[in-house]
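With one protein chain removed, the remaining protein chains of the complex are shown where they sit.
Note that the chains take the letters A and B in the order they are written out, and that residue 1 is the start of every chain.
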Amino acid sequence: MRKAERLTYLFALPAVVVFALLTVYPLIYAIVTGFYKIDFIRARTMFYGFQNYAEILTDDTFWVAVKNTLLFVVLAVVFETLLGTVFALFFNSGFRFMKLYRTIVLMPMLLPPITVALTWKMMYDYNFGIFNFLFKTIGLSPVEWLSSTDWALLSVVLTDIWQWTPFVFLVILASLQSIPLEIYESAQVEGASYVQSLRYITLPLLRPALALVLLLRTIDTFRVFDKMYVLTGGGPGNATETITYYIYRYGFRYFQTGYAAAASIVMVIMVLVFSIPYIKQVIGTADFQRNAN
Amino acid sequence: MFRKKFGLSLLAVVVLMAFALTGYNAGAATAKPGEVTLTLAARAGAMGDALTESARRYEEITGKKIQVICMPYAELKETAVLDVRNNAGAYDLVMLDDPWMPEFSQGKLLTNLDEYFKDGLDDDFIENCVALCRDPYGKGPLFALPAIGNVTMFYYRHDLLKKYNLSPPKTWDDVIKIAEIVTKDEPDAYGYVVRGQRGNPIVADYLPVFWAYGGEVLDENMKPTVNSEAGIKAMETYLKLKELSPKGCETFDSDQIATALTQGQIAMTIAWPSWVSQVDNPESSKVVGKIEFLAVPGQAKDSAAMIGNWLMGIPVTSRNKEEAVEFAKWIISKETQKEMALMGGGAPTRKSLYSDPDLTAKYRHYPAQLSALLHSVARPRTPYWSQIEDVWGLYLSQILVGQIDIREGLDRANKEIEKILK
Partner (left out) sequence: MRKPDKSLHVRAGLKASFRYLALILIIVWSLFPVYWMLNNSFKNRVEQFSAAPTFFPHQITFENYRSLFNNLGFSNVIANSFTVSLTSTLIAVVIGSLAAYSLSRFRFRGKRILMIWILLTRIFPPVTFVIPIYSIMRNAGLMNTRTALILAYIAFNLPFAIWMLVNFFNEIPMEIEESSMVDGATLYQTFSRIVLPLVLPGLAATAIFTFIMSWNEFMYAMIFIQSPKLATVPVALSGLITEYLVLWGPMSAGGIMSVIPILVFVVLMQDYLIKGLTLGAVKG
């Protein structure tokens, strides 16, 4: 076993080397600079203690960004997971031209994000967009998709759902495909309905995959940036200001890199708090395996 | 057995990585020793295209190599700052938006050009353009060269104004009157359009109105006064203008303005001169020949067009300063500026070119543009402008969509700007 243990380290070694080279310094850099007041352009640095954090936590705009981000994360993750799982279950039941359909469902994720955001911006256009045209054709009143404070965030969420549902779809599908068919067959013999076997067989077996999907989508939707950047520029007003947009403004528009680093640490802590249940689930399965052994 | 195999695959990974580390670099600049390649960072678009074309001609004439790299607005600034601060020296020349100047020169990112231009720039250059290149404004040493002389202008549909028997506006009150008539009477058209997207767009769009009412961003003691009476009146006018604009204008940026203008949806707006080529191009416009140009209207004060030049600077970290200066001199020469203007790459910064027969034949708005340039106002000269603009733009946008009322919004903007300047 001792030999196997050494080998274990060896297996993990390349990954550890890459991480050591490319992530240790940036991570430490972010943590350290969070305690400094930095004017990057003029190369001025001053120790600032927890002052950055105090300023961030008392800034109204930051809390607006937090509120918008949480709303975005919850809506996007819930709908992406639901839709993606439904799509996966639907296609797992077997279709002719399966490969073609599967590729079609994956399409939104394959396109470059800039083009996706810009195409949606065009479709959302109040005056020339296709959505309002269709609405008017069927007698509905047009919607101010991007320019009203009620709709802007929801429109950005819709774009994200469209683009990332395929992610959930693919992971869940891969997971569904490794569930042995015999399990279903024996359930069917015992007279279980589709809903019953979904409830008592499929979903429990999907749990780890669902936890993973929730974790990764939560992390990634917290980091959402390019869509706001292209679709609304954080506006109208502060309607689509998110935490990453806030960090970007301080880091790259004002070059107050210390403040931006502190804000990103606040965000990381929030994400961790948010995702502890899934992290436990994902790590937990591994330990379960080990203990069961 | 195991070791051998595992070792082999580990080796494969290492080789692959080494391959990745070295093998793929063949495409990187492989300059022969002694041969200098100048690298210029520019804003993507007509200007970048014209610079690329000019660089190619320069290569033909001199045999020197120039590489022009075009990028979006925000990335241009990021890249330039990162390059100098990390002493990377990748860029020998950088195009700068003029409000960045104080920030860049006080951050010591740019080479002082006084020693290369002992007698300053010649008299043909428009004074307002040269002043932008100096820090402090107009008086200090030269840190950049005026490459493209943009200034905002007032566009209006003279066919529509004629139809309703209206004369071109002189004040913002006139603008509102005309816009009301057009919005009411002309089918499928609006009187005006504001560029309401949060941040830089709304600030650039609101500033001329603000100035026309006598507003000042910073007073002589560098204290912000965006919530002055003038600021409030200007905002009231601006909100009226929004009511006369197409819906959706709260997130309009230049592209949407151009669309509204070229699709014949609006009667008046503030816009940059480079759009004229779009407006008169039947491929992209339905209003060819129907647009006329004016200096931006005044109100309490005379007209106040906003200047927005592109300057060419040399980062302190450039390793080829002599050659870079040579190239920059050539770019701002009369002949090159004329060629670039003919290519549609931007407005000249030399007075004489505005009466050049080839150019005036191609660009009917040149006389109006020269007068706008001569009467233009620059955005405040402070190294904190990027931040002020962003914060101010946030509150202006909030007022525009009705998240807060005018007075409260401007008061809060003023307070935040005060905090920035401390």
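Observations
Keep this in mind: contacts are C-beta pairs under 8 Å (C-beta built on N, C-alpha and C of every residue); 3 or more make two chains touch, one makes a residue touch a chain.
Note that the coordinates shown come from a computational prediction; the quantities given were computed from them, not determined experimentally.
When you scan A:Phe50, A:Trp63, A:Phe133 or A:Tyr200 for touch with the missing chain, the hit is A:Phe133. Within the set B:Gln197, B:Thr259, B:Gln369 or B:Asn414, the residue that contacts the chain not displayed is B:Thr259.
In the complete assembly, the contact with the undisplayed chain comes from B:Ser285, out of B:Ser54, B:Ser285 or B:Asn309. In the full complex, subunit A makes contact with the omitted chain through residues 4-5, 7-9, 11-12, 14-16, 18-19, 21-23, 25-27, 29-30, 40, 87, 90, 95, 99, 101-116, 118-120, 122-123, 125, 127-130, 133, 162, 166-167, 170-171, 173-175, 177-183, 208-209, 212, 215-216, 219, 222-223, 225-226, 243-244, 247-248, 251-252, 257, 260-261, 264, 267-268, 271-272, 279, 282-283, 285-287, 289-290, 292-293. Residue-level contact of subunit B with the missing chain is found at 1-2, 5-6, 9, 13, 16-17, 20-22, 24-25, 27-29, 39, 43-48, 67, 69-73, 75, 78-79, 82, 86-88, 90-91, 188, 254-255, 258-259, 262-263, 272, 274-275, 278, 283-286.
Here, only the chains that are shown with their structure count from here on.
Averaged Cα coordinates give subunit A a centre that lies 35 Å from the centre of subunit B.
Partner subunit A is touched in their complex by these residues of subunit B: 6, 10, 13, 74, 78, 81, 85, 103-104, 106-109, 196-199, 201, 246-253, 256, 259-260, 263, 265, 383, 386-387, 390, 394, 397-398, 400-401, 403. Listing the residues of subunit A that touch subunit B in their complex gives 7, 10, 14, 40-43, 61, 125-128, 142, 144, 146-149, 152, 231-239, 249, 252-255.
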